[in-house]
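The following block contains the structure, expressed as structure tokens.
Missing here is one protein chain; the remaining ones are kept as they sit in the complex.
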Amino acid sequence: MRIGVFVCQCGTNIAGTVTTDKVVSAATSMRDVVHAETLQYSCSDPGQRQILEAVQKKSLTRVVLAACSPRMHETTFRRAVTRAGMNPFMLEMVNIREQCSWIHSDIDQATDKAIDIVRKGVAKARGLKPLFPGRVPVTKHVLVIGGGVAGIQTALDIADAGLPVTLVEKSPTIGGNMARLDKTFPTLDCSSCILTPRMVEAKQHENISLMVNSEVEKVRGYIGNFEIDIRKKATCVIEDRCTGCMICQEKCPGKAPDDFNAGVGLSKAISISFPQAVPMVATLRKEYCRQFIKGKCGVCKKVCPADAIDYEQEDVMVTEKFGAIVAATGYELYDWREAYPDYGGGQYPDVITSLQYERMLSASGPTGGHVQRPSDGAEPKNVVFVSCVGSRDESVGRPFCCSVGCMYIAKQAILTKEHIPDSQSYVFYIDIRATGKGYEEFTRRAQKEFGALYLRGRVGKIYPWHGRLMVMGTDTLSGDQVEIEADLVVLATGFAASTGAGELARRMNISYDQYEFFNESHPKLRPVETNTGGVFLAGACQGPKDIPDSVAQASAAAAKVIGLLSKGELETSPMVAEVNQTACVGRFKCREVCPYGAIEELELRDGRVVANVIDSLCQGCGLCNVACPPAVIPLKGYTDNQLIAEVVEVLR
Amino acid sequence: MAIRVSSTIADGASVIREIERRSGERVSACYQCGRCTSTCTGAFAFDYPPHRIMRLLQLGQVEEVLNSRTAQLCFDCMTCSSRCPMTIDVAYVIETAKMIADERGIEGEEEGVRLFRLAFLKNVRRHGRLHEARLMAWINLRSGKIFNDISLVPKTLRKKKVHIVPPRIKNRREIHRIFREVNAKLRDE
Partner (left out) sequence: MIERKNNTAGMPEAGSGTQADDAYSYFPGCSLTSSAGEYDVSFRLVARELGIRLEEIEDWNCCGASPAPHHWGGNLGVLLPARNLHHAMRDSLVAPCVGCYNRLKNSQYEIANSEEIRIQAERVFGEPVRYETEVLNLVEFFARVTSPEKLAERVQGRLAGLNLATYYGCLMTRPAKIMNFDNARNPVSMKPLLKATGADADHFPFKSECCGSYMGLARKEIVLRASRRIIEVADDMGFDAIVTACPLCHQNLDLRQGQINSAFGTSLAMPVLYFSQVLGLALGLEADDLGIDAHMVSARRLLEKIGHGADITQKQAEVS
């Protein structure tokens, strides 16, 4: 056995705290080590070449690389040793950066620890065996979850590349939040003018099948081969019969809240969200329907010219196979009411959210594009915008920036002036964040050309005062308290992950942060991947984003999916569990704990029934390894003997 | 005149450390959103509203803070503290500055407030309980504003809201021991 040890300096990242020469000289005296050297940057081309040359010159059979976390570059180095003619799994990487040099300051102690880590790695390397990856075919079918602008973009890009896509949306129409916007910053182009053609395209695309009113219920399988249950919720409307004539909505006697219009105005128990909805199909909400509440009504059924109403309709479960998933579940506005009693907690009708204001500004909105005070329908003259409601506020558990508030306030202030020329807008801000292309100029225009008065300070209180609203704030630039008598107050409410995002993440087995935004695999280098192979992210489900960023990420996710599915089959990791079938007692504890369904029963020739690992399903998590009573299901590359050897070295 | 910040943050460092230690708050946590000032009850009477006190501390301007009217006048209603998005106990930061000013013998320009506090404590030390009428009369005498609130006197008398005879507790020695224990020096004695 000929082991080579390479100690990376990573510039000063490691060498600044760990004396790498000492690590090398300590390694030289370790059993089976025939070569040891330092590398300035092991991941660089010269670094990789040094490893390759040493492997060949010294006929090394195993390589221990002491560098950064294997999560960063392990594949790079596996490739490097392969080029030298070694089996890639004869490489053992140990982490002396994140787990040593970065977290310690005492050079001597850090060096000692690095030596321990290398010794442990060498001990494990002795037990390495060549492994060979398997191959599985991929399903060329993509699931996109969420039909907002990000989901639509991803679906179209993938479909254009010739791959079939299923686009699942939980609400009755695709379009998402963007469909609710009036204009978009900083160009002020009409949101629906640019979005609705894309929605229609998605509907008409031969490679896209659209499932609205649907939610992902269960995800099984793994990269390239997912099997997913999708629940299509009953809407009491037969989708392919409904012509979208809206007669049912017109005649329906049941009032219902208008979700699409963010609660501005009322809708009906059976309705189509908005005139450009895709698909143009009515949806019935049982909780507001007289037929279901009182047991009699039947108006919609009577008036429907297409005979599309079916009160007996039930949820349908659809199970399909997919090769990749793109999560594009978007965002919701943060529900500010509980957290901001000082702003009335939702009790003052003329204190509204930015999205409600957006619907009011929209020509297709419930007020026909007329800005009105909800309390009395009067046209407001003084409009106050309050930024950072539920953003940058640790006291309510929302420390992050919503990243779009500054921009949409500027837009809404401009639109307010356009709608009501003799109005005055006041904008309370803390910092103006306008980092995109043309953004800063846009916020300047709001002030210079449209006369919005910007006041730097967080609002303290809003209260009813002589039929108007009094806004108590501060202008920190002058240092004074300020008060404004307002007709309408618009709260720039922050971003929240979509309801149920965390639950969906658990179903897909991807990680998410404390606000239920999905975690990307690496913030810089793998921004659209997750830590679960085959699951990608697009748009605001990953964190607050504006439209350009969402669309860019959506196309990036599409590129990743297309790349993945362009291959006919995928290599699977050989680091999977393996049953020692002569010793297996057939208790199947392994099957109970396996999260991937990778254990099957196998009847041997002698009639014994033992466990067998389906290599293509096993993800190498090691749970079975721990659960097995006789300990006969080792994980390849991480056998008990290897781990014990490591522990022994550490305890020495 | 420009504040030479490179000097002030060095000069003010020890006092700021003391304020941070005693209040348990970090002045650098403040990002100057001004919500404290937006909700401040007394700001109109202060020389520096609360967010500016925080800013002065960030800039190392401790003398301005210790000598400020704000430190003398702030009556600790804690509205700012309860509203701060960074959960800084702003009122307690100001309160701590006030205590440090007091320990350094800084009297400030707010004599009325100082007199009130002093008179109140003297009154309590003497009787064990507060004699409101006596407190009011004493303050008016000392501040020279003899007729302050005089319009309230007949009304309060009629509504039986005033005791003429001071209330006294029995074990006044225990009260004296408390004052001695904290080395209370009631100035002007």
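Odds and ends about this structure:
Each chain gets a letter, A and B, in the order it is written, and its residues are counted from 1.
Everything that follows uses one rule, which is that contacts are C-beta pairs under 8 Å (C-beta built on N, C-alpha and C of every residue); 3 or more make two chains touch, one makes a residue touch a chain.
The shown structure was predicted, so the numbers you read here are calculated from the model rather than taken from an experiment.
When you scan B:17, B:104 or B:177 for touch with the missing chain, the hit is B:177.
The hidden chain makes contact, of the residues B:9, B:106 or B:162, with B:162. Of the residues in chain A, those that touch the hidden partner chain are 341-342, 344-345, 347, 461-466. For chain B, the residues touching the chain absent from view are 39, 41-42, 44-45, 73, 75-79, 81-83, 89, 91-92, 95, 98-99, 102-103, 110, 112-113, 115-118, 120-121, 124, 128-133, 135-136, 139, 148-149, 151-152, 155-156, 158-163, 167, 169-171, 174-175, 177-179, 181-184.
FYI, only the chains that are shown with their structure count from here on.
Contact residues on chain A toward chain B in their complex (touch as defined above): 342, 388, 392-396, 430, 456-461, 472-476, 479-481. Of all residues in chain B, only 31-35, 37-40, 43-44, 48-49, 51-52, 83-87 touch chain A in the complex they form.
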